[in-house]
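Here is chain A:
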Amino acid sequence: MLRVENLYKSFGGIMALCDVSFRVEPKTITGLIGPNGSGKSTLFNVISGFYKKDKGDIYFEGQKIEALQPFSIALMGIGRTFQISEAPQKMTVMENLLLAPKDQIGEKIVNVFLHPSKIREQNEKDLQKAYEILKLVQLHDLRNEYSGNLSGGQKKLLSLGRILMFDPSLLLLDEPTAGVNPTLIKDLVIAIKKLRDEREKTILLVEHNMKVISEICDKVIVLNFGKKIAEGTPEEIQENEAVLEAYLSGSARQRGANGNS
Partner candidate 1 sequence: MGIINFLVYLAIMMAIYGILSLSLNLQYGFTGLANFGQVGFFCLGAYTSTTIVLVFKLPFILGLLGGMLASTLFGYIIAIPTADLKEDYWAIVTLAAAEIIRIFFLNESWVVGGGPYVGGAFGVGGIPQPLRSLFSAYTYPFFYLGIALLCLLVAYLVINSVTRSPFGRVIKSIREGDNLAQAMGKDIRKFRIKVMALGGAFGGLAGCLWAHYHGFISPEQFLPLETFLVWAMVIVGGKGNNKGAILGAVIIMAFYNSTRFLKDYIPIEEVTLASLRMVVIGVLIVAAMLFMKEGLIKEKKTIY
Partner candidate 2 sequence: MRKLTLVCLGVFILAGISFAFSVQSSVAAEPIVIGSINPLTGTNAVQGTDMKRGEALALEEINAAGGIYGHPLKIIWEDTESSPRGGMDAVHKLVEINKVSVIIGAYSSGVSLPTGQWTNSKKVIQIAEASTSPKLREIGPYFFDVMGLDEVMGTKLAEFALESGAQTFASITVNNPFGIGIEIWTEKTVKKAGKTWLEAVRYDEKKTDYRAEIERLFAKNPDVVFFTAYGTESKLILKQAHEMGLKPAKGWYADYMTMWSNEVIPETAEGIKGLVIGTATGTRLKEYKAAYKNKYGAGAKQTAFGAYAYDATWIAALALSIAGKTNTDGIAKALYTAGGIYNGVTGDKSFDKDGMQVTDYYQRMIYTGGKLLPYK
């Protein structure tokens, strides 16, 4: 499904990604873990086209995608969320969801005047879908609230809802449970599993909550200082020496040294 080969990316003198290779198989959930600043979000940004790689190749369903614009990568079927959730100040939760669907007729100016009824029809369908998703992520009551006013956890839920609405075949989820309240996390875990099992989606997610990782992931990839240091099932990873060491030294490292890399 997704194949990353010998990927390099540096910022100034800092090597954010160094010779990273891995595969994501269809209809699996792959976890991406590593201490802060290990290059997880950079990897997401390179895959989704927001950063341009220095070296290496990225294939999605057999096609090279690294030269494409972020929006075309998205349209090919790679949806993503952001570590710091994008939540427009002046758009309601519902508008956020309605923004997501692909191929909206009403995104062309001429159609606004030529096919208003088709637009209305499509909008009606999208609305129905949006209501369902809102219930799933428990934002139904907040649908008319400006997304900028949501709490951090709610914003995470919103981005999950938005990506469900967008409906890609590969979902890149950046810390989907951060800040979300514990009881809801359970529901989220179930929902994410359902995506794989019932809707045949492929998921790559960055997560700090090891419980969540071990519960849902088929495979885990560990990054440290931009390098892949381990890959395997959650159980294998938990016993991996290199990983333990990385986490121990990682926690000693100053927190928040580079929240973004």
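As a convention for this text, a residue touches a chain if its C-beta (ideal position, glycine included) is under 8 Å from a C-beta of that chain, and two chains touch if they have at least 3 such contacts; residues count from 1.
Regarding selection, all candidates are chains of the complex that A comes from, given by their letters.
Source: prediction; values computed, not measured.
Colleague: Check each candidate in turn (1 or 2) and state which touches chain A within the complex.
Modeller: Looking at which candidate touches chain A, I get 1.
Colleague: Can you check the complex and tell me which residues of chain A touch candidate 1?
Modeller: Result: residues 48, 50, 69-72, 74-75, 79-82, 86, 88-92, 94-95, 98-100, 102, 104-109, 112-113, 119, 123, 127, 143-144, 146, 162, 166 of chain A touch candidate 1.
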